[in-house]
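Yeah, one chain of the complex is gone here, protein chain that is, but the others are all in their spots.
Order of writing sets the chain letters: A, B and C. Residues in each chain are counted from 1.
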Amino acid sequence: MILIVSLLVLLMLVGAVAACVFKDLLSAIIAAALVSLIAAVLFYFLQAPDVAMAEAAVGAALTTAIFVVAIRRTNRYEQ
Amino acid sequence: MVNPVLLIVVPLGFAFLIPILSLLSKKAAKYIPPIPLCFNIVVSLLLLPRALENPVVVSIGGWQPAFSINLVAGPVGILLSAVVAFVGLLVSIYAVDYIREGATDRYHMLFLLLLTGATGVVLTGDIFNLFVFFEILCISSYALVAYAGDKAGIESAVKYLIQGAVGSSLLLIGIGLLYGLFGTLNMADIAKALQSPSSLPVFVPMALIISGLGVEAAIFPLNGWLPDAHSSAPSPVSAILSGIAIEVGLYAIARVVFTIFGLSIDSTSNFLMFLAVLGILTLLVGEMCALGQNNIKRMLAYSSIGQMGLILFALAMASSYAVVGGLFQLVSHTLAKALLFLTVGYMTYRTHSLDVSALAGIGKRMPITSLAFTIGAFSLIGLPPFAGFPSKLLIVRAALATKECLFFVLIGGALLGTVIEAAYFFRIVQVLYFKDGNTNIARKQVPAVALIPIVIFVILIVGIGIYPKFITGLLSSAAAELLNRVDYIRNVLG
Amino acid sequence: MRKIISVLLLSIVAVGIYLSVSHIPFGAPKTKVGGHYVEQGMEETGAANMVTSVVVIYRGFDTLGEVTVLFIAAVGLAAVLGIAGQQGFPREPASFVLRNACVVIFPLILLCGTYIFAHGHLTPGGGFQGGVVIASAFVLSYLGGRERRISKRLFGSVESLAGLVFVTTGLIGLAVGGYFLSRILPNGRPYSLLSAGIIPIIYIAIGFKVGSELAGIIDNLIEETK
Partner (left out) sequence: MTFLENYVFYVGAFGLVLIGLFTILVKRNLIKAIIGLAILDTGVNLFLISVGYLARGTAPIYTRAEQGAQPMVDPVPQALVLTAIVIGVAVLALALALAIRLYRHYGTLDLRKITEQRW
């Protein structure tokens, strides 16, 4: 159990670093969505199903959608 | 049956009502904000006699305080919520005529919600609830700064939003740490459980919370957003941001420092000393930058930073005398700065330029407005017949009464700041009256709707300046409430 | 240079937080208020989901504030983007399959969202989660039928009415019970749909409000994507 959690945390941090370094903003947004998704799983492990649901719906789906709309109306690459 | 919760809920209800009303008539929205604000003034005045005897504590939902959110309407709360409602009312009357472009109903909704947030921060007795109302205040200010949609407004709103959002996250981490340490969110309950504020695990959340709130209160290293945001917003918004938003941030810091963490000058003076030094640093930085400005709104914004530093310094001295001075300065700054922004709003509207030199000769063209501007500026400098004089005098006397070497040095810095302040305000007044400028500005006064609030502000500033006892009674009980932690805990928890 | 300063600053923050967090043992019982809610909550509010009872009843004022924050964001976003409030212009239609699939799925997602917020006091989920699901149905409808727009007037009215329902419920509580948001309805039989006093009313209001606000936000962002 603890190993699975540690692995997920590690993956989440890697995702966050990736979101920070990627030059292509679309990739960075997907990495940020991955962070949110893993966070939702961690919320579930922490016995918080309500929050897991909200985080999955808001963080992984809705936020990603607004980000994608926003970069479509601006610029996809970080200069 | 007057309940402090009405002060928050009624403006909120009216704000929710505006979209429906504006379906019926496009013009209706601008007349809505004055109604709940008038109501708030009446409710505050009705609550005042009860609050002066004993803070009115009400819980939401009807459980014991620690188990539900509660509002504490003590003298400080009532004083500040009345100031918020009063200044808000005058500015909203001014805005009826001033705000014409774009979807005006959105402006009025955001304006009303900003004031609701400020009232909520002032009244709440729960730390997480404070965070929520603080967010209401901040997010509506971000939107209002960007409201006009011009280059400068959007750019400053972006800076403001990024810094403000980081500040709120720090605040939330601090709240989480406090909840982990004490298992409760009620401020009185935390205060009761918290014994020594200097121990390290408690110091960290305190530092986080203060730096989070400090972003909004524009304390020195965290105030990069303020001059941009306050100078590029529409003038009524600048008046509210300078007159209310930053003061509310400062109040929240004082509440956290004095009530939750119970810092007092004798036990753990180090941190308060640090805050006092920070205050004077903020003052000097703000005034120095203001001196070099040519953009008049930017100058006023820097002057707000300076004044915040002075108030922070006064509050950090933590003697009852000094806190009275700080609160007095807070009230007089609110009145004077709101007045200045309102008058500058119409002056720059006529000259079509924010440059100080463009104001040359305005004194003859717009005599009443210029006179009002001069009075506001003199009050901020602290010249005798105006409200700024007794407040600055109180702070100086409080600093001398501490008999601490550090405070003597710091008050010297504050006086230096005042001299600088006098220098740049006199320069503007001189430009207004004694310089001949562009003569093709129409000899036209401000419209009556806008003139009424300006005149009321002038009357108040002069009135308080001549007869300060008018509010010092209320201020001293407010200061006593802010400093007396034991009574606060007893009143809330019973 | 900037990076070095940032790293230094952040390491100070990290050390400070470590010192404080080491006094908050993970997994140990440490809360005062939480324990009370868990023990008494079921009796006092009649809701099986304690998170719901904390969100709506014990800390209902926070929730009102939070709904207000979302309202501000929706209003502010429209103000910032300078949207006039009329119907948008039509755009090119999507492909046949996508379009018809969306027509079929759209009501199902709405139903799912409604289920989530109507059962907020019994199962995980509630007003926000249900509202977000409803909003996601509208995201889908943009993908499928691009020429379709939501009616801004209708959504604006739903938003305001839902907010007013919340405030009015609280004010009735103030008039009847003496406290804002006090329980004016009986708790009812536990574990049944119509139970838990005012929780379902408030959660339905929140569900509609959050749903319409988020759908409005997305609509405003997508507008004029030419």
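What we mean here is this: a contact is a pair of C-beta atoms (placed from the backbone, for glycine too) under 8 Å apart; a residue touches a chain by one contact, two chains touch by 3 or more.
This is a predicted model, so every value here is computed, not measured.
Put simply, the hidden chain is in touch with A, B, C once you look at the whole complex. In the complete complex, the residue from B:Pro65, B:Gly88 or B:Gly180 that touches the missing chain is B:Gly180. Per the touch definition above, the residue from C:Val13, C:Leu98 or C:Ile184 contacting the chain not shown is C:Val13. Although one chain is not displayed, its contacts with subunit B can still be listed: residues 128, 132, 135, 139, 142-143, 146, 149, 151-152, 154-159, 161-162, 165-166, 168-169, 172-173, 176, 179-180, 185, 224, 227-228, 232, 289. Counting the whole complex, the residues of subunit A in touch with the unshown chain are 2, 5-6, 9, 12-13, 16-17, 19-20, 25, 28-29, 32, 35-36, 39, 42-43, 46-51, 54-55, 58-59, 62-63, 66-67, 69-71, 73-75, 78-79.
Touching the omitted chain from subunit C are residues 2-3, 6-7, 9-10, 13-14, 17, 21, 24-29, 31, 33-35, 37-38, 41-42, 48-51, 53-55, 58-59, 62-63, 65-66, 69-70, 72-73, 76-77, 80-82, 123-124, 126, 128, 191, 210, 214, 217, 220-221.
Here is the rule we go by: only the chains that are shown with their structure count from here on.
Subunit A and subunit C, compared by their mean Cα positions, are separated by 20 Å. Each chain gets a centre from the mean of its Cα atoms; for subunit A and subunit B, those two points are 38 Å apart.
If you check the complex, the residues on subunit B that touch subunit C are 3, 5-6, 9, 12-13, 15-20, 23, 58-63, 66-69, 102-103, 106-107, 109-110, 113, 116, 120, 128-129, 132-133, 135-136, 139-140, 142-144, 146-147, 149, 154, 157, 173, 177, 179-186, 189, 200-202, 204-205, 207.
On the subunit C side of its complex with subunit A, the touching residues are 49, 51-52, 116, 124-126, 128-129, 132-133, 135-136, 139, 214, 217-218, 221-222, 225.
By the touch criterion given at the top, residues 16-17, 19-24, 30-34, 36-37, 44, 57-62, 64-66, 68-69, 71-73, 75-80, 82-85, 153, 156-157, 159-161, 163-164, 167-168, 170-171, 173-174, 177-183 of subunit C touch subunit B in their complex.
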